[in-house]
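Shown below is the structure under consideration.
Up next is subunit A:
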Amino acid sequence: MKKILIVATIFFNINLLFAQSSIPSVDVKDINGNIFNTSQISNDGKPIIIDFWSTSCKPCIKELIAIDENYEDWKEETGVKVYAVSIDNTRSVNRVAPLVNGKGWEFEILLDVNSDFKRAMNVVNIPHRFLLDGNGKVVWQHTSYAEGDEEELYELVKKLAAGESLEEKH
Partner candidate 1 sequence: MKKIILLFTILAFTFSSLQSQNADLGQIHGNFQMDAQLYNNDSLIGANVPSEKMGLNSYANFNYTRGKFNAGIRYEGYFPALNGFDAKNNGVGIPYKYASYTSEDLTVTVGNFYEQFGNGLVLRVYEDKALDYDYALEGVKLNYKPYKGVYIKAVYGKQRYYWNTGTGLVRGIDGEFAINDIIEKLADKKTKLTLGGSFVSKYQADKDPIYKLPENVGASAARINLYRGKFSLTGEYAYKINDPSGVNDKIYKPGEALIVNATYSQKGLGIYASAKRVDNMSFQSDRNADGKDLNINSLPDITKTHSYALLAMYPYAIQPNGEIGFQAEVIYKIKKKSLLGGKYGTTIDVNYSRVHNIQETQINDTIAIGESGSLGYNSNFFEFSKEVFFSDLNIEISRKFNKKVKATVVYQNLVFNNSVFNNGNYHKTIYSDVAIADITYKFTSRKALRTEMQWLRTNQDKGEWGMLMLEYSMPHWFFSVWDMYNYGNPEENKQVHYYYGAVGYINKANRIQIGYGRQREGVICAGGVCRYVPASNGLSVSITSSF
Partner candidate 2 sequence: MIMKKYTIIIVSLLIGFSYSCDKIEEPFKEIVDVTPVDTSNTTTRVYVKRVMVEDFTGHKCTYCPAAHRELDDLIAVYGSKIVPLTIHAGDFTGLDAEFITDFTTTEGTAIYTDFQVGSTPKGLVDRTIYDGNLSLFFSAWGAAIQQQLADTLIKVGVFIENSYNDANRELTSEISVEFFDNYSDTLSLAVYYLQDSIIAPQIDGAQYPNDHVHDYEHKHVLRGSLSGTYGEEIISGIITKNQIIEKTYKLTLDSEFNEDKCTIVAFVLDTETKEILNVEELEFKH
């Protein structure tokens, strides 16, 4: 048990050391099957949300539905763009387009069938969302979804769009 605590403490501390970084370059696919390199993720200097999800992950779908309900307003107010990265493998990747369109989502959809982008972004469990500032730097990330989490996310997006820092006061 002691070992566990030591390891956990160290990793939680390392966390603080590396805050900002850009997106690694990995080949994934867009929803039309074209190869898309993740270094092309951009939004004209406005904030970006990258959300890892899959068709069989209930909380992921809930989160995307919650974002979708507000997406029009968010875009209008802050210009934010959402990239929803599906980690569905070959078994279910073909369900992505019908599901996305069936639900009428207007996010940028990326398909990461062999989890290469997920690994490069060090995601362990989904849903996992990243928030990028106007320079394409990761400034915040969060794992799992609980009801209402999208409100916290949007508060941060608004701060970013207004050019404020996300640093919390300790």
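How these were chosen: all candidates are chains of the complex that A comes from, given by their letters.
Quick note on the criterion: a contact is a pair of C-beta atoms (placed from the backbone, for glycine too) under 8 Å apart; a residue touches a chain by one contact, two chains touch by 3 or more; residues count from 1.
None of these values were measured; they are calculated from a predicted model.
Colleague: Which single candidate from 1 or 2 touches subunit A in this complex?
Modeller: Selected candidate, touching subunit A: 1.
Colleague: Quick check on the complex: what are the subunit A residues that touch candidate 1?
Modeller: The touching residues are 3-4, 6-8, 10-12, 14-15, 17-18, 21-22, 24-25, 27, 32-35, 55-58, 89-92, 94-95, 97-104, 113-116, 119-125, 128, 140-144, 146-149, 151-152.
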